[in-house]
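All protein chains but one are shown in place.
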Amino acid sequence: MSNETAPAPAPGRPEQSGSAPPLGVGMVGYAFMGAAHSQGWRTVGRVFGLPLAPAMRAVCGRDGDAVRSAAERLGWSAAETDWRALIARDDVHLVDICTPGESHAEIAVAALEAGKHVLCEKPLANTVAEAEAMAAAAEEARARGQLTMVGFNYRRTPALAHAKRMVDEGRLGELRHVRVSYLQDWLVDPAFPLAWRLRREAAGSGALGDLGAHAVDIAQHLAGAPLAGVSAQTETFVTERPLPGQPPDGEKGPVTVDDAAVFNGRLTTGALASFEVSRVAAGRKNALRVELNGTRGSLDFDLERLNELHFHDHTDAALESGFRRILVTEPDHPYLEAWWPPGHGLGYEHTFVHQARDLLHAVATGTDPEPSFADGLQVQRVLAAVEESASKNSAYTAVAG
Amino acid sequence: MSNETAPAPAPGRPEQSGSAPPLGVGMVGYAFMGAAHSQGWRTVGRVFGLPLAPAMRAVCGRDGDAVRSAAERLGWSAAETDWRALIARDDVHLVDICTPGESHAEIAVAALEAGKHVLCEKPLANTVAEAEAMAAAAEEARARGQLTMVGFNYRRTPALAHAKRMVDEGRLGELRHVRVSYLQDWLVDPAFPLAWRLRREAAGSGALGDLGAHAVDIAQHLAGAPLAGVSAQTETFVTERPLPGQPPDGEKGPVTVDDAAVFNGRLTTGALASFEVSRVAAGRKNALRVELNGTRGSLDFDLERLNELHFHDHTDAALESGFRRILVTEPDHPYLEAWWPPGHGLGYEHTFVHQARDLLHAVATGTDPEPSFADGLQVQRVLAAVEESASKNSAYTAVAG
Amino acid sequence: MSNETAPAPAPGRPEQSGSAPPLGVGMVGYAFMGAAHSQGWRTVGRVFGLPLAPAMRAVCGRDGDAVRSAAERLGWSAAETDWRALIARDDVHLVDICTPGESHAEIAVAALEAGKHVLCEKPLANTVAEAEAMAAAAEEARARGQLTMVGFNYRRTPALAHAKRMVDEGRLGELRHVRVSYLQDWLVDPAFPLAWRLRREAAGSGALGDLGAHAVDIAQHLAGAPLAGVSAQTETFVTERPLPGQPPDGEKGPVTVDDAAVFNGRLTTGALASFEVSRVAAGRKNALRVELNGTRGSLDFDLERLNELHFHDHTDAALESGFRRILVTEPDHPYLEAWWPPGHGLGYEHTFVHQARDLLHAVATGTDPEPSFADGLQVQRVLAAVEESASKNSAYTAVAG
Partner (left out) sequence: MSNETAPAPAPGRPEQSGSAPPLGVGMVGYAFMGAAHSQGWRTVGRVFGLPLAPAMRAVCGRDGDAVRSAAERLGWSAAETDWRALIARDDVHLVDICTPGESHAEIAVAALEAGKHVLCEKPLANTVAEAEAMAAAAEEARARGQLTMVGFNYRRTPALAHAKRMVDEGRLGELRHVRVSYLQDWLVDPAFPLAWRLRREAAGSGALGDLGAHAVDIAQHLAGAPLAGVSAQTETFVTERPLPGQPPDGEKGPVTVDDAAVFNGRLTTGALASFEVSRVAAGRKNALRVELNGTRGSLDFDLERLNELHFHDHTDAALESGFRRILVTEPDHPYLEAWWPPGHGLGYEHTFVHQARDLLHAVATGTDPEPSFADGLQVQRVLAAVEESASKNSAYTAVAG
């Protein structure tokens, strides 16, 4: 494969002259998330004007052959098999962590100690204790000018970014309800194997950490307020599954995480919030749905139709009032100035391009990117409160502050 | 107004020869619900073949002039101003109660004692104690051959009736999730007056009894299993409103019922159930939404598009799988044999025609109509558990059995 | 009994006192359309305040037993077996013609000569010559104070009635495009028998007269301008079908009408209009779709979701612009003051109630109802131009004026 297309940042735009300095990026993990992040790093400078040019220095994985192959395919200049070596590289200024949650804390803390900026996939960690350690390390590193970010990429879906603007502009008035569900169905089949995402020691939790983390983050982000407390139930419907590599009727092991979680809560503003996450909702593939109802209007979003935002303006005349389907593809919509003409929709992976763009701007200007490790810790505390409530007869449980 | 169109049952159909005996109906209350029930009684014999011909004997209300006018307009042969006089009439065999919840118990018990069949609007009563008295009276009356029914009319929306058939036929497999929300927005405006539905002594509760009763009934009905317990939160966002007849800035009184309730629970089968009801969800007019996810398929319904049922068959090949929009207007769909060709949709009020049809068949055959007063009591117990949980820090609260 | 929040049909309307004089109605035909019209006549006085009370005097059909049974079931006081006898009745003031198109002209002209008002189902006639005779008779009768109306009932769907208001108010600006399709699928099956609707001598044409008449009427009505000319193609895909009563593989006869027609045209205003009608569009049950695009906005409607009107306001800010889904169920929407609270949708048959209401008001006030026989004739001329164009190599054919 030719290397002639290797990333060179876009220097022709006014704000990013040819002298846009490079920012060396190193990534740990190259599976689903790693491929998505790579697409973000490769593309961002081709589309957006940037103050810093991301240089994809190295990717890290344990299997040497596999990681070298991935490096070539995904566009990384080098491959490493030890993440400690990766973060030790002088040419890496930012470490992008795309591994399962169990290793986030160790890698992130080490990278921060090594003086790197850190972007970490969600959920920030598998436990509150780990997340606290990471947030503490981030705070220390901040004093040294290092930045941290958690990969709640859905904030950067243009429709949800526009939703945030509208909430902030007061278009919804005072919020009464925040309603988020995130439904998938890949665990309906009881023959689906006992993958790492189904083992507590690797994944921390099930649908809760995988989908609930997104749900909680987007709810709090859009509402502009944290959850004060929650009341929850969790459930594991399929309690054992075939071990990986086994046939469907082969040896099984216990599923130690939840298949689904339902929980309600209150934001500190008094708004009611309801959540439902599941990986056994037959027919729902990636249905992150968000609805906000306020005293002046409402917003409705479904990730399965990610270019659309539905807005009800409650100040419209009743005769002409209704949810309008905004195609969030206008040049003045968030991130859209860089893409295609109206009506030419974006896809899932664009969120990673936007994430990269915002992080590079933050690094260039020394401002804090959002969401920070502190935000990730707060989400983790909500998830912990959910699990605590579920274990305590659904009693309303305050989110630790 | 001419009386020449006064209801005469449809005697020309084979199963209802001209000798179809009349069943005298008396109705108490003639506001929104009374008008809807009247439409049902007037229309049922024109559309469906019936074993009994409903004769609209008398309607009852306190204001003599108003009730006489209503009788003429709605098609009732006589008007009464005392419900005791109505149930005392020999020509009334069935009493249809369309008053606010506070008077249900007294009227229903008296009607049952007077030997009448009783159809009572939902919620069955304002308190569990009242509902228990009604169910007890119904049980006694049953021994004398009298029947009772609660007006959970949405069961008779053809789409939901078809959904019930599909669940019963096993098309969804084992249910994992039942998800019901019922959202309206007529209380968003803080100037909306303190109507009877906003006073606990008249309405029992707010969105909970008004909308939640429907939500709980349809969830349990479709799933074929009761809720074992619930965890809940309720909220009143606008705590005082102008007294009726006052200007928006005039004298106010306290709102003593909930604006919204969120609650989760478990069915006795182990399925998770989630509920949200609100009268302050801007832009949602009458959005009763029901989704069921099972191991073999899912169903999705929205009352705002009441002629549609969305079905995902999880046994379809993945390449061709997806929620299909069934227009529930085929002649073999429930109730549709009597209506229009495919694609010619029905409306809200048809549920009352269907309710009348099913009740008349039940009376004719002496079989128990569904839902019975016992079913109504069970829903009441769920609502009570919701309120108890909400008052006890959302603790999971078993539904009394 | 409180009713302060309940939108009960207004009992005290001055024009609806018990002294509203009766208007005798006689109906010819009692199949699908007859049943729908009967529902309209029976219901209109129960829901709307009326200046005239429709009295359902007699229904007419050739088979004595069948028509007597229908009279009893549908609520007509008497049955006739000769339409001449029906229109001769002194107690019939208005004749409602619900027969196949071949008999419209003869009955309507005779009824007009007998001094009756006439409501005639669409299409007005099977040929332009018949329609001209009817319109001429109507004009003569108009001088005697008699009124005529054609049953283009979809104008009275609240959503389309509201669409008309919006166009008239200039909300769409100058129209550029009118786009109407009306798709059904009941003829996909080649075993469907050769019913009267498939024989030219009875039905005049196929999808064109059945569906195209509605499509053309609603397009011209909403746009407020007639078609100047059309270019068309028609097609019969299944050219022979089993004779009625024969098994699918039994004796067949030729289909002499079209299965589908596609045609484009120009309104006299210069707007482009496109039409497509078919009875072989698999999966489309009753899909009358209407879209209007103007310089200030657009409207979109689908009869399969008849309570919704989608409106794009092109003067909205681009960032918040999009088709909004108006639930046309607000009390100030057309006809809705008489029905249910917001979000409680109406059905197909309500259009016939509204048609009866408007006709009764017209008779009471001596104003011309819309659409008149002249309007029906004009639609017939469009359909004739479509057939002429289709027969002349699709050449653009002016609509006769």
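By letter and in written order, the chains are A, B and C; residue numbering begins at 1 in each of them.
Rule of thumb we're sticking to: a residue touches a chain if its C-beta (ideal position, glycine included) is under 8 Å from a C-beta of that chain, and two chains touch if they have at least 3 such contacts.
None of the values given here were measured: they were computed from a predicted structure.
Participant: Of C:Thr157, C:Ser231 or C:Asn307, which sits in contact with the chain we cannot see?
Facilitator: For the chain that is not drawn, the touching residue is C:Ser231.
Participant: Touching the hidden chain in the complete assembly: which of C:Asn264, C:Asn307 or C:Gln355 does that?
Facilitator: If we include the chain that is not displayed, C:Asn264 is the one touching it.
Participant: Need a quick check: the contact residues on chain C for the chain that isn't drawn.
Facilitator: 176-177, 179, 181, 183, 185, 188, 231-233, 235, 237, 259-260, 262-264, 266, 270, 272, 274, 276, 278, 280-284, 293-298, 312, 314, 321-323, 389, 393-396
Participant: Which chain A residues touch the hidden chain?
Facilitator: Interface residues of chain A facing the absent chain: 1-2, 4-5, 7-8, 10-13, 18, 28-36, 38-39, 42-43, 45-47, 61-62, 66, 69-70, 72-75, 99-100, 103, 184, 186, 193, 195-197, 202, 244, 284-287, 303-308, 327, 329, 339-350.
Participant: List the chain B residues touching the unshown chain?
Facilitator: 162, 166, 310-313, 316, 318-327, 330, 332-333
To be clear about the criterion, only the chains that are shown with their structure count from here on.
Participant: From the C-alpha centre of chain A to that of chain B, how far is it in Å?
Facilitator: Roughly 43 Å, centre to centre.
Participant: Taking the mean of the C-alpha atoms as each chain's centre, how many Å separate chain A from chain C?
Facilitator: 54
Participant: So how far apart, in whole Å, are chain B and chain C when each is placed at the average of its C-alpha atoms?
Facilitator: 34
Participant: Note the residues in chain B that touch 2 or more other chains, in rising order.
Facilitator: Where chain B meets two or more other chains at a single residue, that happens at 284.
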